[in-house]
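Note that this complex is displayed minus one protein chain, with the remaining chains in position.
Presenting chain A:
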């Protein structure tokens, strides 16, 4: 089966001459959740825009086996849902309902289907009660979830998220994480650009490190313990693996590096017993 996302030799230079992507190559299998990590200016957002055919560049991008090119753009946009970092950019209609219904209507769905998809998406993100509200009257956390709903209503096979948890309070962050986890369980292919490395083990199976070109792509639990690699890119290790990697470096016998609180407790109990 064709991979969900396949990028070959993708290079992009902004009109001011800044090189954003330099020969990016990677492939993501279907139903996989990948976290895209990289320092500021690494080209993460630029890469995401290419997956939806919003920027054209040297190289090729294929979605579910089809090349992203002019003739395929409606097909690609139906299958790739792109959630922008700033929800104010994504929520442009005067009411939340209109915003969430915007995509399905453009897909040419019947009124009944538009209604069904919109109600479903609003329910999934827990904003059914806010449907008639103007987006600028929502809280930032609600706006983030609303932006996600505006894409979910198109029922995309590939979901591309740009910093879905940035600037959110802990509760809103938790709501967005559990949403992503639910979508992951349902088999949606997800690519999430993110800075908060502590969230990565919960939402992603794999990690893609980007610094204008692909630095590493591999299982999250393998990439997130490569301290030298991450530090070299100006990134941190998640707190729990960071602590246990330090203990390991200090000579303590740690088996597999724990990533969750439960795993950490078990590892600590083992250390104390020894």
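To be clear about the criterion, contacts are C-beta pairs under 8 Å (C-beta built on N, C-alpha and C of every residue); 3 or more make two chains touch, one makes a residue touch a chain; residues count from 1.
Convention: contacts and distances are computed from a predicted model.
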item	value
Chain excluded from display, named as in UniProt, from "Cobalt ABC transporter, permease protein", "NADPH-dependent glutamate synthase", "Fibrillarin-like rRNA/tRNA 2'-O-methyltransferase" or "RNA-processing protein"	"Cobalt ABC transporter, permease protein"
From A:2, A:27 or A:137, residue that would touch the chain that is not displayed	A:137
Residue of A:72, A:95, A:119 or A:166 touching the missing chain in the full complex	A:95
Listed residues A:25, A:86, A:116 or A:236, member touching the removed chain	A:86
Touching residues on chain A - with respect to the absent chain	49, 52, 54, 74, 77-78, 80, 82, 84, 86, 88-95, 98, 101-103, 105-107, 111, 132, 134-137, 150-151, 154
